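With one protein chain held back, the other chains of the complex are shown just where they sit.
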Amino acid sequence: MTTPTMNQLGIVRRSIERADRAAVERLQRLGSATVHEAMGRVGLLKPYMRPIWPDAQVAGTAVTVLLHPGDNWMMHVAAEQIQPGDIVVAAITAECTDGYFGDLLATSFMARGAKALVIDAGVRDVRILKEMGFPVWSRAISAKGTIKATLGSVNIPVICAGALVNPGDVIVADDDGVAVVPAADAVRVAAVAQQREDLEADKRAKLAGGVLGLDMYGMREPLAKAGLRYID
Amino acid sequence: MTTPTMNQLGIVRRSIERADRAAVERLQRLGSATVHEAMGRVGLLKPYMRPIWPDAQVAGTAVTVLLHPGDNWMMHVAAEQIQPGDIVVAAITAECTDGYFGDLLATSFMARGAKALVIDAGVRDVRILKEMGFPVWSRAISAKGTIKATLGSVNIPVICAGALVNPGDVIVADDDGVAVVPAADAVRVAAVAQQREDLEADKRAKLAGGVLGLDMYGMREPLAKAGLRYID
Amino acid sequence: MTTPTMNQLGIVRRSIERADRAAVERLQRLGSATVHEAMGRVGLLKPYMRPIWPDAQVAGTAVTVLLHPGDNWMMHVAAEQIQPGDIVVAAITAECTDGYFGDLLATSFMARGAKALVIDAGVRDVRILKEMGFPVWSRAISAKGTIKATLGSVNIPVICAGALVNPGDVIVADDDGVAVVPAADAVRVAAVAQQREDLEADKRAKLAGGVLGLDMYGMREPLAKAGLRYID
Amino acid sequence: MTTPTMNQLGIVRRSIERADRAAVERLQRLGSATVHEAMGRVGLLKPYMRPIWPDAQVAGTAVTVLLHPGDNWMMHVAAEQIQPGDIVVAAITAECTDGYFGDLLATSFMARGAKALVIDAGVRDVRILKEMGFPVWSRAISAKGTIKATLGSVNIPVICAGALVNPGDVIVADDDGVAVVPAADAVRVAAVAQQREDLEADKRAKLAGGVLGLDMYGMREPLAKAGLRYID
Amino acid sequence: MTTPTMNQLGIVRRSIERADRAAVERLQRLGSATVHEAMGRVGLLKPYMRPIWPDAQVAGTAVTVLLHPGDNWMMHVAAEQIQPGDIVVAAITAECTDGYFGDLLATSFMARGAKALVIDAGVRDVRILKEMGFPVWSRAISAKGTIKATLGSVNIPVICAGALVNPGDVIVADDDGVAVVPAADAVRVAAVAQQREDLEADKRAKLAGGVLGLDMYGMREPLAKAGLRYID
Partner (left out) sequence: MTTPTMNQLGIVRRSIERADRAAVERLQRLGSATVHEAMGRVGLLKPYMRPIWPDAQVAGTAVTVLLHPGDNWMMHVAAEQIQPGDIVVAAITAECTDGYFGDLLATSFMARGAKALVIDAGVRDVRILKEMGFPVWSRAISAKGTIKATLGSVNIPVICAGALVNPGDVIVADDDGVAVVPAADAVRVAAVAQQREDLEADKRAKLAGGVLGLDMYGMREPLAKAGLRYID
């Protein structure tokens, strides 16, 4: 699992180990913020990754694809590797905002069972994608098209928006951003995240009733120790 | 009222002078663009400050908080200083996009009577914040959490997104951005802004009827003097 | 048709040749992505140009205006040159995010028959513009106002967001971005774009039925020739 | 002279009209700031275009090249069109920071008589380019290489860093940035710029002697009229 | 000392209280990093402020000027207020990269005794400024000129690159950035900073001799307590 080198370009891995399906479903309900906290505040893609339409919340297993700037040839290769419940994660070898993905590819991805696309570049046909209900997280929206000329790879480890994604990892995406959970950690992270979530309902009720976080979390003493001074 | 120095870190000012409540209400109806014009085209936070959901228009009195990158401890200290009608204005000592604020803090802020949050950093749980109807203007949305380790200050003068905000100042925020009116100027600015607004209805009717700004504003002569030439 | 020099500042061209009206209407239905493809993947403004409200799709003939930073005087001069079906394209001589345009100018532009504004700067009163149904593509939203002090020009060639726009050219704008079609090419581009569009319905049906792009486009052989290897 | 469309991709214009050689030499001595002022404060590429090594000041006639992201094939086509005294101006059809140009191409360009490269993308081998004394203005420095797969064009009008450059135009570049003077205006702009420059020596002597600009330019009265107030 | 409002535009304060001269000299030797640490890690302008030539290290008392985008009229007004040892701090009411300052103004500023310019915009003639030995910290370098049309103010509190600067405050600038010390704090900050500096020589010698910071600062125990684990 290293930086792709010569012998990893032009490769398609057909058999990948996908994270536990039940854990994926639990992670989807919990959302990216809670999941990232449960992992120890790591595992997020950079915050420039934004949904192209609001209110979607999904989780799925990663099919990864490495593309070259302005070239979406490998998207079609990736389509064949999609299984129901997958999320395609597309990384580019250089910064690019071109529109790699539109309604035709979305039609194909949906036919294969894909739940979403996460791409460190641009997409287009965004109004139609919204009507189709296909969620995308991207760094840009751009009408600019791409060519089909250069080989990349499918299902190799990729770095997408600053995060390492291995094929089969869990992708959790919502309005707050995109988190990646290593496949081997999915069950445990889901459990920890659920515990976190369970505690929140009680806290929310207290805070809504006017209890201050200062008291609920017992912060007054450590704040005073750290030297906080109140003046009038 | 200077740049915070040693003796201003770790301080909470409990008694602040809030701007005139009636003036705040008038300023809320007028909006950020009109208010900024009435002040002589100053007093705006930088335009990277965007609402996390559209169509909110609020005004309130500033409770300020100075935070460190990746650390939201003082948000809980600020919560206690909120009075009904306040807007919390959060500045960070360095550029940061972390998600300092989510649905739990929003629950607490709303229980205290806060009308909004303006933060020169990121927030999260944005879908829930929208459902709660709690408006936020921020530079980013990010699932990334923060720690609680370092003292900042509450109700000291802060520089938020390029604007100086003193506690008690009026914050006017809508889809166009965020304006700050010094507390002492609130009544006068509200009056000037209202005059501006009153003149606009008549102008709007004329322009809708096909009268050109060139004629309505008497621009043809100064344009000709400045050397404007019409060619065919 | 060159970079504006001394003798092109302070000029208003009254008679411009507008692109064929029927072609403009066909281009509007096709959208920016298809139009840009039909031109050979050129003719797009940079992707930082975003609509201020979603779901608008327009095309019109360009009335161009060159403005100075923080100065919208020439917008009023431009208003007089608008004919029904035009889209105003505003370029600035330096990068600027100020709010050059609000509800009053929009009222005037609509009264003249303008279909939209494309501006490489900021606009304000965005909530009202949305209510008025006047679409704008801009680089920023900002409450910051402008002055009226310096001459620019109207209906000279301008460079807006990285694209050359001549007065009379066709502007095609939607959620994916903004494309410009030279007036002389409008009929031909509309025809090519329509052909492209006609082919897509069939492709979409096949992809929805589970046919892979790999097979539909005959990509398997060229991919193998390029060296793509499948591993398990 | 329009936005490149279908019939302008894959074209090399061999015969271009270069600006007056003597005017180019005069413009070189005057520098980008003075030249841009003499044109009426227009004609500059965006300020993100920076020299890769300091203190170079050149002017030359433009050989233009339009490239695709990550593809420098047309640089070799452009090399053949270079005549002594030319400056190659490279535009890209989308934003890209790849290193399109290194010491081998520089060797070839120098052998053809090129004076410099202006490129709205990245370059590499910058230490060697500095040793070779070949000046480059670029938006980035990047070790990232490019491929040779897609046709662009040579000696068509291009938009480079926000400015329209026609083949044969004068490029004036120094530490302050890059200016473009239309070939037809070169003689006149050189004359106006020289007049400007001639006046500066006298002004500089006065200012060095302690005379204030307020007095030298007669600003006190207009400032007072505009309402400037002095307080103690 | 508030955000500039109506009654603060078009104002020149002639009598300002400058920080203690001896303290300024001590702060100059200490540099921006040490000074900022001595203030409790506050007081820095944003890191996009960069020197236009390397190796300068200066401190001086602030003469402030508030300018409008693309307009440097008030620079000439500011020149008259300069006293030997001052540093001019220029803020702009909106983001702008234009070249507000060149060799003529530098000649005038130097004749008045100015030590440097700090400007949240662009400058030009940078090669000549380097030859003149006049240091500038700016956000940009740009050949683009400005006009002289709109009033700003001199010696009012300004926000420059995210920091509040009052006239008379100490500005400390070097290759690491720009710090501002409130005039009233200058003597105390200089003393604290000097203590910090005095301790560094000893630490440097130890570290050069191979002692680890882990041992010198006694970090091993707190790291272990925090849970650091060493594995092989």
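In this document, chain identifiers A, B, C, D and E correspond to the written order of the chains, with residue numbering beginning at 1 in each.
What we mean here is this: a residue touches a chain if its C-beta (ideal position, glycine included) is under 8 Å from a C-beta of that chain, and two chains touch if they have at least 3 such contacts.
Keep in mind that what you see is a predicted model, and the values were worked out from it rather than measured.
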Omitted chain - touching chains that are shown: A, B, D, E
Option from A:Leu9, A:Val65 or A:Leu207 whose C-beta touches the chain left out: A:Leu9
From B:Ala149, B:Ala191, B:Ala208 or B:Ala224, residue that would touch the chain that is not displayed: B:Ala149
Chain not shown, touching residues in chain A: 1-6, 9, 39-43, 46, 93, 95, 157, 159, 162-166, 169, 180-182, 184-185, 189, 192
For chain E, residues in touch with the removed chain: 31-33, 36-37, 41, 44, 47, 50, 54-55, 57, 174-179, 200, 203-204, 207-210, 212-214, 217, 219, 223, 226-232
Hidden partner interface residues of chain D, rising order: 10-15, 73, 75-77, 79-80, 97, 99, 102-105, 107-108, 110-112, 122, 124-127, 140-145, 147-148, 150-151
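Just so it is clear, only the chains that are shown with their structure count from here on.
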Chain D on chain E, rotation in degrees - Cα superposition, rounded to nearest 5: 120
Reference interface A-B: repeating pair among B-E, C-D or B-C with over half of contacts shared: B-C
Chain pair, C-D or C-E, that carries the greater number of C-beta contacts: C-D
Residues of chain B touching at least two other chains: 41
